[in-house]
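Shown next, in structure tokens, is the structure this report addresses.
Not every chain of the complex is shown here; the ones you see sit where they belong.
Per-chain residue numbering starts at 1, and chain names A and B are given in the order in which the chains are listed.
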Amino acid sequence: MPLFTGVVPPVVTPLNKDFSVDYPSFTRTLENLIDGGVHGLFVLGSTSEVIFHEDAARRAIIDHAVKVNNGRLPIFVGTIDPTTERVINHTKTAKAAGADAVVVTAPFYTRTSQPEIVDHFRYIKDAVDIPIIAYDIPVCVHVKLERKTTVTLAKEGAIAGVKDSSGDDGNLRYVLQDMAGDPNFFGMTGSEIMVDTALAMGSHGVVPGLANVDPHGYVKLWNCVQKGDFAGAKAEQERLLRLFEMVWISLGRTSAGSAGVGAFKTAMRSLGIIKTNTMALPQRSLNDEEAAKIDAILRSVGLLG
Amino acid sequence: MPLFTGVVPPVVTPLNKDFSVDYPSFTRTLENLIDGGVHGLFVLGSTSEVIFHEDAARRAIIDHAVKVNNGRLPIFVGTIDPTTERVINHTKTAKAAGADAVVVTAPFYTRTSQPEIVDHFRYIKDAVDIPIIAYDIPVCVHVKLERKTTVTLAKEGAIAGVKDSSGDDGNLRYVLQDMAGDPNFFGMTGSEIMVDTALAMGSHGVVPGLANVDPHGYVKLWNCVQKGDFAGAKAEQERLLRLFEMVWISLGRTSAGSAGVGAFKTAMRSLGIIKTNTMALPQRSLNDEEAAKIDAILRSVGLLG
């Protein structure tokens, strides 16, 4: 059995209006996910605005999540920064703080290559003894983890699994096929909208940012697939597609980054989970007009009365 | 007159084989540039492998450069990290350490937009009182500083100048034309190979990584242009084009990042300026065969006996 399976949402990091972390809201965010039945928690992912947080803030976020979780679920920690030594240091911190696994991207800012990416993961594995999940997210790091790169690392045990946010499900499928003989390896999709199909093709889990808004939806979808009820999974996925429309509402006025996580935060505020929809700078927070549109979406899928 | 003009090389950061900074070599690197007649020093640029260094190492690098320089030349410091708060913190450090200006890129990893980029620079300007040079480097941050973005920031005084490593000299030319009425604003090219033409069209300086190998060449080129000797500038530029061929030697075996700065380090080692050609991880250092090819280039342009 793979080390981790199921619904493992990247956990939104709520902020106060002064951009500090709003810990009471963070507690509610974590409890909302656990109550919703998810199978793991991924703190300091892209949806968590990891890249906006300094080292000390990151450590405090992990500590808080570990404390609130109190051993109930496995915790993944994103140790995301541009280069090897910096990721190793984050990874040591995450391990010391109680992470069950770390999530690592390819290097960025620096112009890299697939062999140097392979080395990057090997150096981290050599430096810290903790399961590493390769995070394939070209939209942020501007390089794809190629099939050969992922499979090389998986076969030698440098990575325990992959989280694929590349949108290239065909490539993930080949990775899963290449690793079919290894019962420990897992592949999770980062998609919010192709989850039923990703699971049907053999993915072991899903890491949907949208689960911060509706954890029950993704857990229901997961449970349908486990029972072989693909029609039920499809129906739930289609409901979630309508919910996911929120991520384009502020696009144009804001960047795509602000529009996506900003929509999740705005919806969570409407649902009473968090207090503000403040985004880390220089991102823009959604305004009242945009929030009203999000409320309309929440109502249309039955999440808001 | 603009605040800064002339040849302002990004200063290579020499490493020991254990990846710590090799300070005696760093001293020689700085002295070699100052002896070569350059007009400013840019520490912690891309060529300096800034992105590979942790906060403490960055501070030590700035301190060393300031001490060696001892007020002889203006010092730019790259305060390069993905998001606003992190850049502000680096900028405060740089100012405290004695930087004359900081060099700041657009946000990266996060998906950003031109209005959010404008805000990014404004927030930094509001937070720290030091001249800011906008660093346009799409090959690293995967977004272009559009003409309107740069000119908006320049006109309101949020930036003092721009360093253009985008390769889009036409856009730089428009920025220079838009800012022609402002005697303080400056635009520098980050190109190694289009310097005579960039200066001819009105650029105020050049920031060539290759000057670590041959500062005299770029100073000679600059002096030719100052005297109106464009034929002399062109001849020197063409010699430097042949020298610059070194940056493609290891390409394929290494990434483009490793190939470029790695070639500079390898050449500097051959010239006795630094001790190793070690690159920060996960980059690959050039091997002996590649070093031999670089020596051949150095000989062909008269830098090696």
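In the analysis below, a contact is a pair of C-beta atoms (placed from the backbone, for glycine too) under 8 Å apart; a residue touches a chain by one contact, two chains touch by 3 or more.
These figures come from a predicted structure and were not determined experimentally.
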With 2 copies placed, total copies in this complex: 4
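As a convention for this text, only the chains that are shown with their structure count from here on.
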Centroid distance [mean C-alpha coordinates] between chain B and chain A, Å: 35
Chain A partner contacts - residues on chain B that touch it in the complex: 19, 51-52, 54-55, 80, 82-86, 89, 107-113, 115-117, 119-120, 123, 139-142, 254-258, 280-284
